[in-house]
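Omission of a single protein chain aside, the complex is shown with its protein chains in their original locations.
Each chain gets a letter, A, B and C, in the order it is written, and its residues are counted from 1.
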Amino acid sequence: MSHALIVGAGAGLSASLARLFARNNLRVTLAARDTAKLAALCKETGATAIATDATRPDAVAALFAAIEAPDIVVYNASARARGAFTALAPDAVAQAIAISAFGGFLVAQQALQRMVPKGEGAILFTGASASVKGYAQSAPFAMGKFALRGLAQSLAREFSPQGIHIAHFVIDGGIASATRQVPADKPDSLLDPDDIAATYWHVINQPRSAWTWEVELRPWVERF
Amino acid sequence: MSHALIVGAGAGLSASLARLFARNNLRVTLAARDTAKLAALCKETGATAIATDATRPDAVAALFAAIEAPDIVVYNASARARGAFTALAPDAVAQAIAISAFGGFLVAQQALQRMVPKGEGAILFTGASASVKGYAQSAPFAMGKFALRGLAQSLAREFSPQGIHIAHFVIDGGIASATRQVPADKPDSLLDPDDIAATYWHVINQPRSAWTWEVELRPWVERF
Amino acid sequence: MSHALIVGAGAGLSASLARLFARNNLRVTLAARDTAKLAALCKETGATAIATDATRPDAVAALFAAIEAPDIVVYNASARARGAFTALAPDAVAQAIAISAFGGFLVAQQALQRMVPKGEGAILFTGASASVKGYAQSAPFAMGKFALRGLAQSLAREFSPQGIHIAHFVIDGGIASATRQVPADKPDSLLDPDDIAATYWHVINQPRSAWTWEVELRPWVERF
Partner (left out) sequence: MSHALIVGAGAGLSASLARLFARNNLRVTLAARDTAKLAALCKETGATAIATDATRPDAVAALFAAIEAPDIVVYNASARARGAFTALAPDAVAQAIAISAFGGFLVAQQALQRMVPKGEGAILFTGASASVKGYAQSAPFAMGKFALRGLAQSLAREFSPQGIHIAHFVIDGGIASATRQVPADKPDSLLDPDDIAATYWHVINQPRSAWTWEVELRPWVERF
């Protein structure tokens, strides 16, 4: 493993993954709509940021054409459309599904075109509690996250026997960040993105005799 | 109940539903891309066919504007994109997801805008084994069907307490039709669309003290 | 169909099923630990009550030896062990699992010994939300109900292709009864046992081209 691509890169889990990958001597490419916010992270980790709209086939193809074939791909992008169901703007819903799920398809397809001939590689999809439970007032997010899980499960069945490790993570809980700090009276009640990243790294390094397809992660105090 | 709308109407389950609804004195509207094929069914059942592209917000809005508000809505449309995963045309995948899932959103939204003020109505979504299991060589279908199930589950949590019955059917097996006949040596090994329709009708008529959200249907000899 | 056996018969769902079966001209046998409480129901429906401890192999064998082979069997028995997990009496837990699940095995085995040679019959298992979700403070109930669901799923895979209809019902919510009445300000917020029974009857009468293995039932306002 020498090169990791993170799509949907932001300040949270993606930053933790970038740091962890860099510490383990991987080159890191960060793809995001807005790369300006990634400057500090790139400086810190040596990562390269590439502006990409993951919902556009030509943009995703251009991303992969511009970089060395990655050994590890993480798809972190997701989006919601907020508001009362009966008042949701259809375009916003379509866009949310495109970001949460269709972009995952585009990225996986490009990745697999390069991994399958080599017979190795890992593609990791970041899910949520909404991946397995459709909550009220959250239909567009459930649609995108359910669809991404269907993609990941189908790919696991198809490509694991070809040597490509496909994994799906059900992140059930809020992720701590600079703007969402853990309450002092409820320690560890939000997921620490470094702790999530550690489990991603464990899964990436599993020998193929015992691969994980799906793993749940939640804070100890999270209700489920 | 006086008016049923079936979206994604064709020769199979939708025809059985149309006949069953008509026998129970409901007016029936059939919405499909291609209405030419529905002429005989309309004549037989008294149904009205309206050409509709269920993936287009304006078309779905126009459909609902053109008809009396339905009491029952069935979403039957679905699509696959076939071929090796690494060679799938992204546009075909996007279109498959749009037909299987986004159209379901559009139709449900229009229906709920009309049903919620009345505090009654039923919306039924037709799923498949791919709704709960992502098969190899079938990622786009899994994406669409998982997404539709996420939509249906989210809507059930949100709108059941508002009096709208939301149900999702996992149809696990092939459906018998004029072009796919049941093998003589394997009786009842394909789902008879009239038998599926009978369970839809039962669910539609359930009193609200005991509503079904999800039900599985498969032929007795189907492996699962 | 001429004879239905209900095991774990009490005042709620079992009584509704007995009345419905009797109205449809089936003979009904009610098996329960305590048959004294069933006298009025027997008089009303013409059913026969037989005292049976469903957790004892010899008692269940004796029950089936004493009656004509049933065409329909419903397993309704279940039990909880209440209290703080760390203080639960192991014997009470063992007994709860035996009633909820092992008795289901014993009854299904006797029933299948008689149904398989005929190639027809139906066995219905009554589950709960605890069948698919292990709640806190409820481990023994979850163990019994999960186990019963595992039994029902295994039997569906094995015996459906032999003509025996196996179905599992996820009853999610409280059931209304003489001692648990529906609040006047929350109409239909408890399951009406007659409404549950109607869906059991629908499933029993499904043609084998479209059999249900699992169906969920909950009141319209129930959170899930």
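Remarks
By our rule, contacts are C-beta pairs under 8 Å (C-beta built on N, C-alpha and C of every residue); 3 or more make two chains touch, one makes a residue touch a chain.
Worth saying up front: this structure is predicted, and the values here are computed from it rather than measured.
Contacts of the undisplayed chain with visible chains (whole complex): A, C. Of C:11, C:42, C:62 or C:147, it is C:147 that touches the chain left out of the display. For the options C:11, C:42, C:116 or C:182, the residue in contact with the chain missing from this view is C:116.
Of the listed residues A:33, A:56, A:114 or A:218, the one in contact with the hidden chain in the full complex is A:218. Seen from chain C, the chain kept out of the figure touches residues 57, 85-86, 88, 90-91, 93-94, 97-98, 101-102, 105-106, 109, 112-113, 116, 130, 133-140, 142-159. Hidden from this view is one chain, which touches chain A at 157, 160-161, 163, 165, 176, 188-192, 195-196, 198-199, 202, 206-224.
We take it that only the chains that are shown with their structure count from here on.
Looking at chain A and chain B, not one chain touches each of them. With centres computed from CA atoms alone, B is the chain lying nearest the middle of all the protein shown. Separating the CA-averaged centres of chain B and chain C is a span of 31 Å. Note: centroid distance chain A to chain C, computed from Cα atoms, is 44 Å.
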